[in-house]
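Structure first, commentary second.
One protein chain omitted, others in place.
Each chain carries a letter (A, B and C) given by its place in the written order, and its residues are counted from 1.
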Amino acid sequence: MRPPSPSIPEKEFIQISLQQSLRIDGRQMLEQREPSITFGPELGWVECGLGKTKVIAQIEAKIVKPTPERPYEGIITIHSELSPMASTEYDTGRPTEEEVTITRMLDKVIRRSDTIDKESLCILAKRRVWHLRLTLHFLSDDGNMLDCGCLAGIIALKHFRRPEVEVIGDDVTIHPPTERAPVPLAMHHTPLCLTFAFFPPSPTSDTTSALVLLDPSYLEQRLSTGLMSVALNAQRELCVVHKLGGVPMEIGEVMGVLDIAVKRAKELNRLVEDKLEEDWNTRKRIVEVR
Amino acid sequence: MDLDDDEALNSKLTCPGEAITSSHAYMRGHGTYVDSDEVIASVAGTIERVNKLVTVRAVHTRYNPEVGDLVVGRITEVQPRRWKVDANSRQDAVLMLSSVNLPGGVQRRKLESDELQMRNFFEESDLLVAEVQAFFSDGAMSLHTRSLKYGKLRNGQLVTVPPILVRRLKSHFLTLPCGVDLILGLNGYIWVSKHVKENEQEGEEGFDAEAVYSNQNDYIEEATRSAISRVTNIISILASHFMPLTDVVLLGAYEWVVDQDYQAKDLLQEDVGDALVTAMRGRT
Amino acid sequence: MASSRIEVLNQGGYRSDGRKQHELRSIAIDLAPQGVADGAATITHGLTTVLVSVFGPREAKLRSQTLHDRATISVEVGVAAFSTGERRKRSKGDKRLLELASTIKATFEPVIQTALYPRSQIDIYLHVLEQDGSLLQTCINGTTLALINAGIPLLDFVCAVSGGVHVASPLLDLNQLEENDVPHLTLALMPKTKKITLVTMETRLHVERFEEIFRLAARAAEVIHQEMRAAIRIKANTLVASMGSTRATVDGTDRDGNHMDED
Partner (left out) sequence: MNILPGEQVNAQHSKLKLGPGLLQISVGNASESAPQPIIATRAGTLKHSSNRSKWWIESNSRRYVPAAQEAVVGIVLQRLGEGYRVDIGTAHSASLDSLAFEGATKRNKPNLKAFPLLSFPACVGSLVYARVSLAHKDMEPELECFDAQTRKAEQFGELKGGFLVRCSLQMCRNLLDPKYFLLPLLGVKFPLEAAVGVNGRVWINAKEPKQIIAMARCIEAADPDGGGQDEIATKKLLDTLDV
């Protein structure tokens, strides 16, 4: 059975407290839940959490024949499915609208924004390319699975190292990690996804502009009058802007949200880099010894 | 906008999102909403004003029921003690078992056995004529057939038109001189059938259960059959040209068709249809 | 989709199809009824054509899907196999079509006054007949027209337009060729409040560039609104005139100097 929609007192209380800029979990309106990032023993395995929302991302690489349309490019596929494990709201079978949104957004953020230099994944034109397979497991849903999933996916890509290959003529030699240090993927940029939720302003206030909050929790996401997701990198380049319906906003408001996103993306990017470096420092010793 | 100019306000067209007037001076009615002290249209149609009430009547919309309306409907579902009836409205209408006349006299009490044999009275896809009795809290309408004029329909065919074209008339039961009866449902469903003579319409005493809930058509003559199709085609043509259907128009149209000696199938030709509409326009 | 050798914008400031940078493609709107639909519209932007039928508000088919306090909206998008240069059949479960449908649904949910029709359902069926870029724009504009045609109460028109940036020059109403080549966005605007209900962009673009095209597209949406409104008014006028009940003046424009005509 699907859980019932939030009750009237919950709905009213969230609205009243947000009008006073108070959030149930004690955050500021534009504060993101501190992402928890745990790396697995293997490279390219990461568990990422925002509050109780948890996603595992994992990367596998294998060598395949390229598609005839793009003989010089590697292949990236993303596999994600919301199972009833994340929340009783999701069912196996026909995908829900949220699932469609999440998978499409992941595709746009990670694949279509040219994150990975696909040509660098080519080993031997028309014959051998790398096929990267990114699998996302959504473990639990406490709101904003999209940001969490994107973050996990991007970090996993940055964390991953593929074995080095050597091409002499038509001969391809794959060096196992024990022989030569594996190489990181060539990435153009690091897009990060930030989701904002909107709530109607207090009826007593003068403004008609909506209340904006970052990184909605489950309840906030369910009760909001609209969501807007922005994926961008630390270089102030927007990759995806996604505001589907929901409360209408003025142009200025939209630009205001984008400005906030630009600032937050820089901070988040810093955090991701720090975490990766920290993890790498613990591993470097082992890799170099070999 | 000049609000004192009643003529202008009454005959003006508007579109969704267009401000009509101030919400301080006027009250908002159907087809409008209020935002920042303005009454704004939410449908495309004509602005109508009754005293301080401003409404916008959509040009084309589904049927909006009102109590006392005569409707023609089709049974969609049989449920415990009630039937669901499609009446071209936003929800299926409800016909309670207690709102129909049962065989054996008007005063007969409902028995539990009646609940078990509801399909003997009406079953899925049966057509009926009824009156809107009341509304439920969620806006669904409740129908009744507790008059000898109402009940199951047979001996004819249904034609559907936009509901706005059926105007409120003194009587929605019309009889054309060609032996055809018409029931103009306000929901845009029109029943065209063989004429039943007055004295054959069951009186209080001669309440004929068999006939009322019968699923069998009477014998219909060739001439009546072609008259029925002719009338049906006339209605379709008038509706496709968005002509309101009144008794006068329908009678006139039928006469015109007979005068011009057109058969039912001739009416399907576009030029004949256009000529018919032009002729009718000229009269009104 | 090999990148074309045709210039997106040539030195004379013309685009591949001969348009200027800010020029929209021709718009054709047909509001004639289609079958038994309560409202229908066929809209063409250049060589992109979408046919929209709206049914309802009517009894919901599945009782489990009804909402006790408002109407549910369902949207389905179909694509004709012949609509693109390459004949290709899209399955119903195609993620892109599902996304398009859920985008349209989310766009119209806050605009349709669903609270007026508890327990009912409004079905919107779109069929793409021709594709040459700006598909979402065409779908949204067509849906707005079909909903108005069906007499379903809306807070306002929803007018969508696409835009892109070639090097540093903003372009409006992109065709397929441009869409493949330049970063592009689609936005939908409610003309009365000039507020944005939808904005979607899926290619890399600097924030400053984004703002420029964003503001430009918002103005273009208002121009499209004029076209759509004129079509609705002409249709309404003809219907009202043929009903003969009210003596409406048969002209597409109104005389009260509405504030939406300012631009």
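The rule is simple: contacts are C-beta pairs under 8 Å (C-beta built on N, C-alpha and C of every residue); 3 or more make two chains touch, one makes a residue touch a chain.
The structure presented is a predicted model; accordingly, all values stated were derived computationally and were not measured.
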item: Missing chain: touched chains present in the view; value: A, C
item: Which residue of A:Pro9, A:Pro41, A:Pro68 or A:Pro203 touches the chain not shown here; value: A:Pro9
item: Chain not shown: contacting residue from A:Leu22, A:Val165, A:Met187 or A:Leu276; value: A:Leu22
item: Chain not shown, touching residues in chain C; value: 68-69
item: Missing-partner contacts on chain A, residue numbers; value: 1, 3-13, 16-17, 20, 22-26
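The definition used in the following text is that only the chains that are shown with their structure count from here on.
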item: Identity of the chain that, by mean CA position, is farthest from chain C; value: B
item: Centre distance in Å when chain B and chain C are each reduced to the mean of their C-alpha atoms; value: 34
item: Distance between chain centroids, defined by C-alpha means - chain A, chain C (Å); value: 30
item: Chain A residues counted as touching two or more neighbouring chains; value: none
item: Residues of chain C whose C-beta touches two or more other chains; value: 190
item: Chain C residues touching chain A - in the complex, by the definition given at the top; value: 95-96, 98-99, 102-103, 105-110, 185, 190, 193-207, 210-211, 214-215, 218
item: Complex interface listing, chain C residues touching chain B; value: 36, 38-39, 56-59, 68, 71, 113, 117-120, 148-157, 190-192, 229, 232-233, 235-240, 242-248, 254, 256, 258-260
item: Chain C partner contacts - residues on chain B that touch it in the complex; value: 1-2, 10-13, 15-19, 31, 33, 35, 40, 42-46, 58-62, 76, 84, 86, 89-92, 138-140, 160, 164-165, 241-244, 281, 284
